[in-house]
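Quick notes on the structure that follows.
A single protein chain has been omitted; all remaining protein chains appear in their positions.
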């Protein structure tokens, strides 16, 4: 089988560094991406964004198009959500990331976001991979729920093969027999991806564990294993969140975690 | 969590029966869908289709858009493949099924095919599910590689909720720790789907096993467990197939299997 | 890695046939092993055994030593259970099978049983495998919850390497991400084991599905895939069973299933 080439460390030895307006991903830094699972409310986003900026968050996240298992669940605000996210990010001086689910939404998502996210369920949506590969925006590529490390790197290869070299890999937990945690954070895959590829690799401890009390240990584990950053769900009122409330940190919990993670990263990376 | 409703046996007691020009799916019959993994060659398809018709195949399959793990693998013939498939089916008197991967291809796929397939990797591509839900063509919905039975039924619910009631569920093997077989045919899920839903459920023993010698036992197992049909890969020269050769039956092997399956089905269903 | 040898079809082409007093396993027959999960009550066993004999059951099963996940669950009657099982089997003219969990119980289990079962959790208890390999009783070797096909055959190899050639392999479902069924019946592994080895292979649809309504379809699937027999849990009052009630058939349900399975087997094997 022809395997990955452009994403390989054999092709490029040095870490790929992706430069955003106010921060960079890869090459020794530890980027913190945070925000609510879904953009639900303009006031909430406008209040939350500067709070996050102050505690050291580098990128604001929020979903406008929400892929949901059931057709009867909240599906996101769509373009209105994109506008709110963009407005909140601009006001706080934070670049933003949001998920693209349909190639036909590429123009509009492109306009409002700084990083385009490809979600787990679309990791092998090769059409979408090719489309974002033809843009000049960084892409955050989440590992599929049951994708092997090789399949994950090959999905990134689709993007690089189209010309876009700015891919951030994200390990977000795989599906296993264990049901206590929502997914199983695959620390070995994170370390392997760092070893095999020059692309930055971050972790999503929120989806990987699905439990608020496990987000901090999972986040620290990822950084200790060499992750280039974290993407974390935060919500001021988790019980009212329309999705993923049980795994969202409170802003004050996130502030503590960021301090611990920064201390840990400086210990690890020296 | 709101769960499935329209796909449930509680909503509709009797088996849904999907009528095609020359055959029907559900309600006691055992539909045989067969063809090569990918449409590669016009001559091959035109020769193969009447052969399949004569041995009792009900629907011709063939991929025009091939989702491949690597960007460097054969990606299918695209529209030309659709034309060839359509021509071969028409000539042999067989309805055809092919996979839709990109919502922007819906019109063209719609024009050339009798059943629209949603592949495993797109089982939770909710955009695609909604789009095919707004058509009047039957949809063959493959279970995702690591989708639970509930997620599979909820994916079908997306289609029914848009108005299209003609969904054929397809169990095609799940990803487990076992590597000897390509996937693990989940017979319990097939039986459970029949129990929980009124929709027809078929099995794909080719992808489920990935090994020619296991296709026949897996096919018989599925029918014995109550499957409404089978989708099987067949190729006159498996070694030359551009994809999935190792799991493709020879036409003469398929002819034997169809006889055995028909005998088995009449034993099971009486 | 040195792999299996004595269990391979390359070493021995013809099916191994294991002869018991009143029946045989392998070589074309379809053995039916049935009984309650645990031996709980003498009266119940003495009443149930002749009922089972009359409906075509070939071997009586029942656990005396019950491996339970929790130390606070019912742990089996021990030697008293063995005596009851033996008495019930003798009275009804049925050979019996029960599980050995501790090498120190080998003498006593040997005395009371016709087939020694090695359970899933002990599939790689190599001490136990060697011990039963030195006896002259047939061994029913259940596949481990997460054992590959190769590991399963290597576990059998441990027994054959000690001199005991009478091993019956039993596929009883593997652990996967799916939670609707208790385990996932691996039909491909069953067919592969038949292909790779000369040893008889049976299936346990009760543990594989964990749901009464799925036992019959799973049982038929196994026979259609070539299984040499079935081991099924039956209990006259499933709700009162001390273990596994939800997957136990009623005797009358088992009687219907046996008829269907026998008809199916004669269709499949001719």
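Odds and ends about this structure:
The chains carry the letters A, B and C, assigned in the order they are written, with residues numbered from 1 in each.
Heads up, the rule we're going with is that a residue touches a chain if its C-beta (ideal position, glycine included) is under 8 Å from a C-beta of that chain, and two chains touch if they have at least 3 such contacts.
Because the structure is predicted, anything quoted here is derived from the model rather than measured.
The omitted chain makes contact with just one of the residues C:30, C:98 or C:125: C:125. Across A:170, A:187, A:202 or A:232, the single residue that touches the chain missing here is A:187. If you put the hidden chain back, the residue from A:51, A:106 or A:224 that touches it is A:224. On the side of subunit B, the interface with the absent chain consists of residues 146, 175-177, 179, using the contact rule stated above. In the full complex, subunit C makes contact with the omitted chain through residues 1-5, 67-73, 101-104, 121-122, 124-127, 145-146, 151, 154, 157-158, 161, 175. Remark: the residues of subunit A touching the chain excluded from display are 146, 148-150, 173-174, 176-181, 184-192, 194-195, 208-209, 211, 213-214, 217-218, 220-226, 263-264, 267-268.
In the analysis below, only the chains that are shown with their structure count from here on.
Looking at subunit B, one finds that residues 146, 150 touch two or more other chains.
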